[in-house]
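In this view, the complex is presented without one of its protein chains, the others remaining in place.
Now for subunit A:
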Amino acid sequence: MRIIQSDVLSVGAGLAGERVAIEAAENGFSAICLSIVPARRSHSSAAQGGMQAALGNSAMGEGDCPDVHFADTVKGSDWGCDQEVARLFCDNAPIAMRQMAFWGVPWNRVVPGEQTYYKGGKPFTAFEKPENEGLIHSRNFGGTAKWRTCYTSDGTGHCVLFTLDNRAAQVGVTVIDKVEVIGLIHDGETCMGAVARCLKTGELTAYLAKATLIATGGFGRIYRESTNAVICDGGGLIAALDTGVVPLGNMEAVQFHPTGIVPTDILVTEGCRGDGGTLLDKNEYRFMPDYEPEKAELASRDVVSRRMTEHMRKGLGVPSPYGDHLWLDIRHLGEHHIRTKLREVDEICQSFLGVDPVHQLIPVRPTQHYSMGGVRTNKDGAAYGLKGLFSAGEAACWDMHGFNRLGGNSLAETVVAGMIVGAKIVEFLKGAETVIKTASVRDAMAAQQARIDDLINCANGRENPYAVKNAMHDAIMKGAGIFRNGKDLETCVADLQEILGRARRVGLRSNGKGANPELTMALKIQGMVKLALCVAYGALKRTESRGAHTREDYPERNDRDWLTRTLATWAEGADLPTLNYEAATQTFELPPGDRGYGGGKIIARDE
C-alpha cells in the first residue's frame, strides 16, 4: 500500500487550499495539496471580477470601513449568515489584500485626478485624490454601498492564484496534481487523511495527515447549465457526506449568475454591468429599471437573475435554438474600454460566440454560478462531526454568505478564510498529535479498491454513468432552479431518488485501466446525485424565500420559523439525507431587517 504522510493535507489546490497550506508551511509544518488539475488551472483562476476589502482608497470607496462591509455582507446574506464569521471576514479582508500585494499581485492602483467611470450605462467623473496615488484601487460590484472590489483588470482570480502558487512553491508546499480524492480515512471520530486515485496511472494512495482540509470549490456541475469549470463536481463534499457524520450546510442556497453566454454558459463578468452594461429584451428594450428603479442592472445577482427569468416568462426573451435568452449590451462603453478593461469579456465573445461586443449584443441567460452551501464548519474552519477535518473556500459553509453572497466576497473569502483557518489549523497542529489507526487506513483503502473492482466487473449492474448524469441534470434543472415550488420540488426529489438507484447500478463498458475517464465519472456519479438530493430536499423543506432560495408558493422571508441553517447528513444506505437545523447565527450584531432590494414580505421573528 502506498502511503504518504504530512502535517496538513489539503484536498484542493485553489486559492483557499493553497492559502491554508502556505500558513502551515510558513509555520514549519509539512503541507501537501492534492489537485485534480495543475494548481494554476483551479477554478479560482476563472474569477474575473475581484475581491472585496474595505480599503477606502478610491473616490467612490471613500468612507468605507469593515463596518460598512459587514452591513453589506449581512444584508446580502439575507440574514442567513453567521455574523461572527462575517465580522471576522470583513475585519481581515484588508490585511489579506495587502498581503497579496506584498507577495506580488499587480492590483490596479489609484490614478489621481479626474477619472471617467460608468454607472447605469452613463459616464460620470470622479476625482481621485492625489494623496492616494498608487494605493490599491477598487471598483463597483453589485449590492454594495461603496466601491470596494480590488481587481487586476479582469484577470483577478488568475493573477492572485498565480501569485499564491508562487508563494506556495517558495515556502515548500508540495502540490500533487492529477490526483483525485475518492474517500476520507476516518474512524467515525477523527479524520486521518484521504484515499486518492492518480489520474495519470489509476494507482491508489493513502495520504495521512494530522489535519485534513476540504477545499475543492463548488459543486455547480450537478446542474447542466453552470458557469463552473468541469472539475467543480463536488468531490470533496461527496467525501465528507460519505462519512455519514459530517453535515453539509445550506445546500439549497444556490446562486445563479445573470450573464452566462448562450449556449456554452461561460460567464461574462459582473464588471460588465458594474461598468455600465445594460440588459435588453427581444425588442432591445432596457427592462431592468422597470423592475428595480434604483439599482437596475446593479441589483444583487439573485434579483437580476429572477427578473430576467420573470421577463422571459412574459414572452419577451429572444428565441434561439438553445431556448430563450436576453441581450447584454456593452457597446456604449466604447472600443478602448472593452478591449482593455473588459478584455476577457471581449475574448470570450469573439472566441466562443463569434460576437464582437464593440458592435454586437451578447446573448445571455441566468446560469448556476455559486454554491453558498458546503461542508459545515465552525468559525475556525473545523468541520462538524470529525476531529482533524477542516474546510475553507466555496467547498465550506463557514458561513459568511448565508443565502446569498455579494459579488467579490467569494473570491476574497478564499484568501481571507485561508489566512484565518490556516492560522487555526496551525494552532491545532501545535496542540495535538493524531493517532493514525492502521486498521482505518487499511479499511478505507480496501473499500475504495472494492468500489473500483465492482465498477469494472459490473458487479452491481451496467447502468451508463453518463446517462445517469444526464438524467440528474434534467431533474435538477427542472425542479430546483431559480424559481422553486412545492410541487416541482417533490417531483424533483422523487426523480432524483430513482436516479440514485440507477447510480448505484453503474458499471463500466471499458476496462478501467490507467487514467480511464469512464471510471472517474462512475466513481463520483452516486455522490453527485446525493448532493443534488441535498439541494432539492433541503429546498423542499425550507418553506420560505430567502436570498437565492426563492419559493413561488412561499414568497415571504420567514424569520419566525426559518432563521436557521440546514444541516444535511447521509446515513449509509439511506435514500434521502437526514436534515437538522441550527440557528443561523449565535450573535446578532445587526438585527434582521430589510435587505434593501428585491422587495418581498418579511415575517418577523416575533410575529
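Heads up, the rule we're going with is that a residue touches a chain if its C-beta (ideal position, glycine included) is under 8 Å from a C-beta of that chain, and two chains touch if they have at least 3 such contacts; residues count from 1.
Following the convention adopted for this analysis, contacts and distances are computed from a predicted model.
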Exercise. Going by UniProt, what is the name of the one chain that was not included in the view, given "Ammonium transporter", "Molybdate transport system substrate-binding protein", "Protein-arginine kinase activator protein" or "Fumarate reductase iron-sulfur subunit"?
Worked result: "Fumarate reductase iron-sulfur subunit"
Seminar exercise, completed: The listed residue (A:Arg167, A:His311, A:His369 or A:Arg405) that touches the chain absent from the view is A:Arg167
Problem set entry | Listed residues A:Val74, A:Ala229 or A:Val364, member touching the removed chain | A:Ala229
Exercise. Considering the whole complex, which of A:Cys191, A:Ile348, A:Leu411 or A:Leu489 touches the chain not shown?
Worked result: A:Ile348
Exercise. Where the complex has a chain not shown, which of A:Ile3, A:Ala515 or A:Ala604 is the residue touching it?
Worked result: A:Ala515
Exercise. Which parts of subunit A are in contact with the chain that was left out?
Worked result: 37-43, 45-46, 95, 97-99, 101-104, 106-111, 133-137, 152-153, 155, 158-159, 162, 166-167, 169-170, 175, 177-178, 199-202, 229-231, 263-264, 266-267, 321, 344, 347-348, 351-354, 466, 508-511, 513-518, 521
